[in-house]
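A single structure is presented below for examination.
Shown here: the complex without one of its protein chains, the others still in place.
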Amino acid sequence: MSHPDDALQGADATASAPAVRLSSITKRYGPVTACADVDLELIAGEIHGVLGENGAGKSTLMKILIGLVQPDDGTITIAGSDTVIHDPQTAADLGVGMVHQHLSLVESLTVWENVLLGDHRRFDRRAARDQVAATAEHYGLDIDPDAHVSDLSAGLRQRVELIKCLRRDPRILILDEPTSVLTPAESEQLFATLRDVVAREQRAVALVSHKLAEVLHATDTVTIMRQGRVVEQARTVGTTASSLARAMVGRDVSLRTSAAALGATDELTNAPVAVTRSFDDRPEVLRIDSACLVRGGVTVLHDLSIRVRAGEIVGVAGVEGNGQRELGDVMSSLVTLDDGTVTVGGTAVRTGRAGAMARAGVAVIPEDRHDSGCVLTMSVADNLLLDRIDSVARGGLISRAEQRRVATDLMREFDVQGAGPDSLFGSLSGGNQQRVVLAREMSSSPKVLVAAQPTRGLDVGAIEYMSSRLRAAAESGIAVLLISTELEEILDLSDRIVVLSRGRVMGELLRSEATSERLGLLLGGIAAEPNPTGGSHGSS
Amino acid sequence: MIASAVGAVGDILGAEAMYNSAIRFAIVLAFAAIGEWVAERSGTLNISLEAMMIGGAYTSAVTFSATGNVPISLVAGMVAGLVVSLVQAHLSHQLAIDQFVVGLTLNIFVLGLALFLDSRWEAVTQVVQPTRIPGLVDVPLVGEALFGQPWPMYLVVPLVPLAWWLMFRTRWGLELRSVGDSPQEADVSGIHVNRRRRQAIMFAGLTSGLGGGVLVLGQVSIAGYESGHVGLKGIIAIAAVIFGGWTLRGTILGCLLFGYFFALQQTLPVLGYRMNAQLAATLPYLVALFFTAVFATRTRQPRALAQPFVRGLA
Partner (left out) sequence: MARPDRAALRRAAVLIGLYILSVTVALVLSAMLIAITGGPWRGVLNALLDGAIRKPGRWGDTLAEATPLLIVALGAIVSARAGLVNIGQEGQLAVGAAAATYVATHNSGAIAVVGALLAGFVGGAIWAGIAALLKYWRKVPEVITTLLLVFIASQGTGYLLTRTFLLLDDDPNKPNRVQTSAQLDTSTRIGYIRIFGNEFPWSVVAALALALAVSVVLHRTTWGFRLTVLGRNARTAQRIGVPVVIAGATALALSGAFAGLAGAVMLTAGTANYRFTPGFANNVGWEGLLVALVARNRPLACIPIAIIFGALRTGSGFLAATGVERSIVDVVRSLLVLALLVPPAVAMMRSRRVAPPPAAAAHNEPVVAVVTA
C-alpha cells in the first residue's frame, strides 16, 4: 500500500488549497495520548473518511476541530490562516459544522428552534422557520419545522441535525458515526445527500466511522488512525477491505471472524451459516409476554413478546430509539410494565421492583453503564460487589479485607487491568469498566444475561473479548438476550434475530434466514410476511 | 354553626381590604417568582432568592432613609439583589459548588448582614402613597386592589410580559431554555451553558431585589427594615414556580394564591375573627406546601434543574 503522502499528491496538485489543515495535532490526557502528531487535510469537494477503532483518537481529533477540546500542540489552518478554536461557537464562525453522533438536539424544543440554537444572527421567528423549511427542501430532507424533537425518531433527529449544520453554510462538515442511528435505507439516502453537498456545493466533508463498509462505499479519501496516530492516508479507490482492516487494527485480521468488530457487513451477510442449531428441546428460560409500556403518552413498547431458551442467543436488532433502551430498563427493574409479564425460569417477576430481576437471576450489561451499571465515584471493589456486598459482611459489617480478596480474584479472572481494587471506578478506561461490569454480572451465576450494546465504544480487541464471553455464557446454558443497534454484532452472535421498530416486533428470523435485504426492510418498519415465529425452521 | 361559617366566608370574600392586601403580597411575591422562573428554566433552583430579597429590602430601606427618593431606593435594591446573585452565580456556576450549599449560606449571610447593618444604620421608611386611577379605583371589591396601589407595585405589570418575551421571543430565552433542559446538547451547539445560567440568576437577582424594595416601600404596615418582613417570602416564591409547573402563567397564579393567604392571615383579626396569631402565621406556608404538593406531579420540570454543568461531565 502506498505511503501516506503519495496517494494524496495527485489530488493536492489539482485541487485548491485544503479547506482545513491540521498539522502535528497532539492531545494528551494524563498518561494517555489521544492524538499524537496528527496531520489531516480536508479538501473542498471531497468526502474524507476518518477510519479507526473506538479509542483510536478520531473523535478527539474531531472534537479539537469543533472546539470542544483544546489540543496540547499543533496548528489548525482554515482557508490558509492559522486559527485557534476555543469553542464550538468559534468553530461555527470559521465555517466548521458537525453532525454529532449523540447530544446536540434539545428535546423539549421544536425543530426550527433547534436549528437556530447556537446561531447568532438576528432572531426572527418567521424568517427562521421559513429558512429551515427552505434548507430542508433544498437538500431534499423532508421535515416539519414545528415538530417537537422529542416526537421524532433517531433518523429524523439526525436529519434535523444535518439541516442545522447546513443552514449555516459550513465550508467543512463533520459527521461523527452518522449511520449508527439510521436504517440501511436511511444511510443510503444520507450518503446520496452528502455526495450532492460535496459535488454541487464544493464543501469539504469528514466522515468519521469505525465501519469498513461505509468508508469504502462513501468516501473519496481515507485516513486511518490507530492508537492516536495516523497510520495511513490514501485514495479510497485504491484500497480494499482487508488492507483497511489491517491498517486499522495493526495486524492481519480475518474479515470473516472479525467482521462484526470491523463493521464489514457484506462479509457477514454473504457468509454461509454452517448449521443452525435447534434449541427446541431446551427449556424456555426467559419469556416476555405482550409487554406494553407507555411513557409520556407515547407507547414505547407495544405488545412485545420475546422468548429465549437456555443456551440460545437471541439478538434484538433495531435502529436506535425503537424501544431497546426501555426493554433494557424493564430487565433492570427500572420501569414497571403497563401490561404484559416477564417470566424467568418459569416464575413471573414483578417489573419495576427494586432488584427483583437481579434476584430472579437476570444479569444485565446495561446500554449505558454510567446510567445504571456502576457507581463512578466508588471503588472498583465496591462496584464488583455492588449487588452482593452482604457476601463479604458479617453482621452487617463489611470486611474490607475479604472484599478486596474477592475483588482481586474477579479482576484477575476477567482481566481487569490498570487498576487495583481500591482505585476509583471512574478512573478506569471504558474497556476495563465494561469488564468490571461483566465480571460482576457473570459471577452472579445468572439464568439470563441481557447484554445491551455490550461493545459500544470498545476497540476491536475488547469487542472480540466481549463476543467470546457472550458465546461462552450461552454455551454454559445461560439464555442470552443481545440488544444491539449494530447489525454486524447481531448477525455475528445471534441464533435467532428479533427486529424491533417503534417498540413492536417487526419480524423474527433464524440467523440462517437473515439477509441484508430482509433485515433492512424490517428495520425500516416494514413487517415481514406472515411467518411462524419460534424458530422451528430447518437450516438453509 | 354552618350559618356562621357561611357568614365568615361572605365577610372574607366581601372585604375590600382583603383584596387590596392580597394583591400587594402577590405582587411582592411575583417580582421574586418571575426571576426565579427564569432561573429555574435555565436549570438553577435558586434558593438564595431569599437572600436577594432581603438584600433588596434592606438596601432600598436604607437608601430611602438617606435620600428619600423612591426610584433611587428601588434601583439600590436591585443592585443589592444583583450583588447577591453574582456571588451565587459564580460560586455555583463557575466553581461548581453545590447550588443549595451556596444558596443556604448566602441566605444566612445576608440575613445576618442586614440585621447587623440595621443595628448600625437603622432604616426609616415611609410608604409610597397609593396612586389612585380615577374611575377604575371605585370598582367595587377589587377596584382599590387593582387600581389604587403605590406606584412601585405597578412595575410588575410590564415585568410579566417582559419576562415572557425574553424567554420565548428572544435568542437569549431560547438558549436559557435549552441549557435548562439539555445542557450537554446546548454546549455542543456552541452555547455557553454556565454563562447563560449565571445571567438567568442575575436576572432573578434584579427582580427579587426590586421585589424586596417594593416590599419595604409599598407595603402599608412597614416603617423600616425588619428581618421578619421577608420571612421566607423568597422560598414561597420558589414554591409558586413549582406550583405553577414552570410556566409563567402558573407562577403568577401561584403568587396570587399564596398572596391571598398572606392577606387572609393579616386581615382575619381586622375583620374581628379571633384566631391564634401563630397558627394564622403558618397559614400561607401550609397552603404553599399543600398546593405545591397537589400540583407538583402534573407538571414537567426543566430536565436539568439543579444539576451542575461541567464540560466533559454529564
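Labels A and B are assigned to the chains in the order they are written; within every chain, residues are numbered from 1.
To be clear about the criterion, a residue touches a chain if its C-beta (ideal position, glycine included) is under 8 Å from a C-beta of that chain, and two chains touch if they have at least 3 such contacts.
Only a predicted model underlies this, so the values are computations on that prediction, with no experimental measurement involved.
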| item | value |
| --- | --- |
| Hidden-chain contact residue, picked from the options A:A36, A:A185, A:I389 or A:I526 | A:I389 |
| Residues in subunit A touching the chain absent from view | 29-32, 34, 54-55, 59-60, 101-102, 332-334, 354-359, 364, 366, 368, 370-378, 382, 386-387, 389-390, 393, 396-398, 400, 420, 422-423, 426-430, 433, 457 |
| Interface with the unshown chain - residue positions in subunit B | 45, 47, 91, 94-98, 100-102, 104-106, 108-109, 111-113, 115-117, 119-121, 184, 231-232, 235-236, 238-239, 242, 276, 278-279, 281-282, 285-286, 288-289, 292-294, 296-297, 306, 308, 310, 312-314 |
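Here, only the chains that are shown with their structure count from here on.
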| item | value |
| --- | --- |
| Rounded Å distance, subunit A centre to subunit B centre (Cα mean) | 46 |
| List of subunit B residues in touch with subunit A within their complex | 169-171, 174-175, 177-178, 181-182, 184-192, 303, 311, 314 |
| Of subunit A, residues touching subunit B in the complex | 66, 68, 87-89, 91-92, 98, 100, 103-109, 113, 116-120, 123, 125, 164, 370 |
